[in-house]
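What you see is the complex with one protein chain gone and the rest in place.
Chain naming follows the written order as A and B, and within any one chain the residues start at number 1.
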């Protein structure tokens, strides 16, 4: 049986050494918190949305995160341009379809970007992933109304159809390329009481992808790191205010060795 | 004499059970902090401003908050659309006239929305409420230059004129429908040293309104809950950074029973 902890720890060590630049076009709600997540873990965030600077930003970025949490037409256009540039440069793209399934604008934008931007990774909660299923249909809804298990079939389909990797995150996380699937355990349910914690998972995965080409390995490593962060934080907190402060601390203090020895990644 | 603690505790219990969805069109400064307030207290935040998705968002929301803290023309148009949809669906609207009185754009926008959107509740600081008075005139200014007492007469007038409920918040809070008025005591002055604490009061009231039709009762209950949050936080903090972290904790840990027994709501 493969030891998935070892590569996870090694990728984290490379992030700390190289400080990869992660460009996010993301929603207003989480810009501050996801920038802090990236800085605390040792990566370097850039937030930029003006179409005029997408080319220059692409030239200095090591990964791109597209998060559709607070959309508007101008921003969608910049997302398209940024994805095109990342494809040309071979930089990994993480698509976070926030609220896909809740409104047509979001579902259509997420589906369009899924088709055209060739993301290395799509990370969402179960409802968001279900809304992207090629079978479509009645599975649309808002956050937290489906379980991870309910979305695993859709995740595999999406991964195969679009030649991507899909991560469904929740009480446990599943990462799949349609054939191979990994399960990441751990975490803490206080994550659900803080805004932007899903978005944070996406930027963490982007930093891991910047340092590891194999998207299944990278995403599983990033999510295992984040589960460990949640556990560390929960050991010092019983409510969401303190929990998030301690989570930011843990992003900084968890070592590659900690991750190597404590990551809980298993084959399905 | 009515015991206002009992219904307050009951409404909080319903929020925790139902997790009402609160849609905010709000300012950039407080999007993250008010989303965290709603999550910590047990409600479910949605932030969205694109006109194209207002209809879908309205369909899944239980209350709407309109906060004019960082205005621009496009956002005002989305506010109008969202209010129209909430009216049709009979969903409560909370209007937070941030900075009304400080600039004409804000005063005019707040007055227009007050007239056309039929809010269930208008919540503001004394200067903001004074700026909305039908008598208008020279009472305009920025934050904290008037006392709650100075604004109570205007609050009653506004409530009667526009058939709404007005909450003036500050060193103590007054909630009035123009005839009946309740006074909420408690809190802590460190609230004034953290940004978005007024905006947080508005989203808390929106969650309470989602679970209680009587707007005077709902707003008084929400504000009493928030005063208690401030007191709990201040018991563990002497400065604003720690204070806000502990406030987020208190939003999560205060029980319906705590609120029932400790709410300080009195008739005027």
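The definition used in the following text is that contacts are C-beta pairs under 8 Å (C-beta built on N, C-alpha and C of every residue); 3 or more make two chains touch, one makes a residue touch a chain.
From a predicted model like this one, the values you see are computed outputs, not experimental measurements.
Between the chain not shown and the residues B:81, B:102 or B:266, the one that touches is B:102.
Only one of B:151, B:183 or B:245 touches the absent chain when the whole complex is considered: B:245. The chain that is not drawn here is touched, among residues B:13, B:194 or B:266, by B:194. Residues of subunit A that touch the chain left out of view are 21, 28, 31-32, 35-36, 39-40, 44-50, 52-53, 56-57, 60, 74, 244-253. Counting over the whole complex, subunit B has residues 27-30, 32-33, 69-73, 99, 102-106, 142-143, 192-196, 237-242, 244-245 touching the chain that is not drawn.
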